[in-house]
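All protein chains but one are shown in place.
And now, chain A:
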Amino acid sequence: MSSAAPVAVRRDPQHGYLGGVCAGFAARVGIDPLLIRIGFIAAVALGGVAIPLYAIAWVLIPAEGPERPAFQRLLTRQDTWLVAAGMGCLTASGLLLLRAWDVWIVNDRFLWPAVIAATGGALIWRQSQTAPERVAQRGRLPRQTVNRATAGAALVVGGALIFLYVNDALAPARDVVLPVIVILLAVAIILAPWWIRLVRGLADERDARIRSQERAEVAAHLHDSVLQTLALVQKRADDPREVAALARRQERELRAWLNNTRPSGEETLGSALEAAAAEVEGDHHVPIEVVTVGDAPLDERGVAIVAAAREALVNASKFAGPEPISLYVEVTDERIEVFVRDRGPGFAVDDVPSDRRGVRDSIVGRMERHGGRATVHSTPGYGTEVELVIES
């Protein structure tokens, strides 16, 4: 029987504002740091006991990774919260000045609610500036944006409520609202453990999914590179010079992959596909005709489509005989399309054994993992076409 060792709490200054205590606890529990921070601010407002507790935690809990001074960290964060805090300071400054000049409306009952509301307004305003292309790319607002906009709205509403409260405008509603709040708090305390467990369960599931995808990526890469080269080495065992050349090239490729570097001259999708075609042509001695229409910088998804196309070319070279293979690439603003066609004997796609990883993992699985799709059109006797598509 095995049991997982408990994970110690560590402060996270990289993602924190002061000492990273809230961020550290949030990472340990597996929830958004904003929730811990709201709890902290509420505890400060309810008597200030949270401040010495925070200081003690800052001193006693070790930091995760290197730690820079808090002031330096604070001023080098490009953060919405800084803008909101700055707007709060400016508002407070202006109102204090007006109060010093005895402007009639500005007194303590107005000043602090206005500062809180201005801070919240700045938060909402900054979130409304979220780049439209980011929203369009994700199909919805980023989670951080939603959290911050919610916090901003809460601050504005809170400021308004405080203003009404200190001016005794809430007295009639107080008798109704207080019992409701107490009941809601009680329900929240009862449900909190289940909620935290649910959130942590979702986080664990996401981690497992990411690990599984990474494992599939590594397996697909090893299949396309090392296993293919070993097969070639067996095939060319009678030619020591070619075997040595294959081994050297594979070593270079594997080192580049491990170091996450890219060969020079492969900065665009078109050049990377042409390089892959030339490599397969050299290895398998089958002519490949490359036609490219349009081009695009080689990003992560481009690397995936190149790897899938290369695997399709290798399959065609192995099974299609001496006839030339066609590689057609079309890049538009909306999508990238790659077609690999051969005039070989073809095969029945449904009859491919489940233990063959080439088509299933290296082509179809790889494209799906990167948000694209791969379709294999093949009829016995009439050749094969592999269609790879990634929408921009």
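List of remarks:
Convention: a contact is a pair of C-beta atoms (placed from the backbone, for glycine too) under 8 Å apart; a residue touches a chain by one contact, two chains touch by 3 or more; residues count from 1.
Here is the rule we go by: contacts and distances are computed from a predicted model.
Taken from the listed names "Regulator of SigK", "Formate dehydrogenase, gamma subunit", "ATP-binding cassette domain-containing protein" or "LiaI-LiaF-like transmembrane region domain-containing protein", the protein name that UniProt assigns to the chain not shown is "LiaI-LiaF-like transmembrane region domain-containing protein".
The hidden chain makes contact, of the residues A:Ala27, A:Met87, A:Ile288 or A:Ala308, with A:Met87.
In the complete complex, the hidden chain is touched by one of A:Ala8, A:Ile41, A:Ala55 or A:Leu96, namely A:Leu96.
Along chain A, the points of touch with the absent chain fall at residues 74-90, 92-94, 96-97, 99-100, 126.
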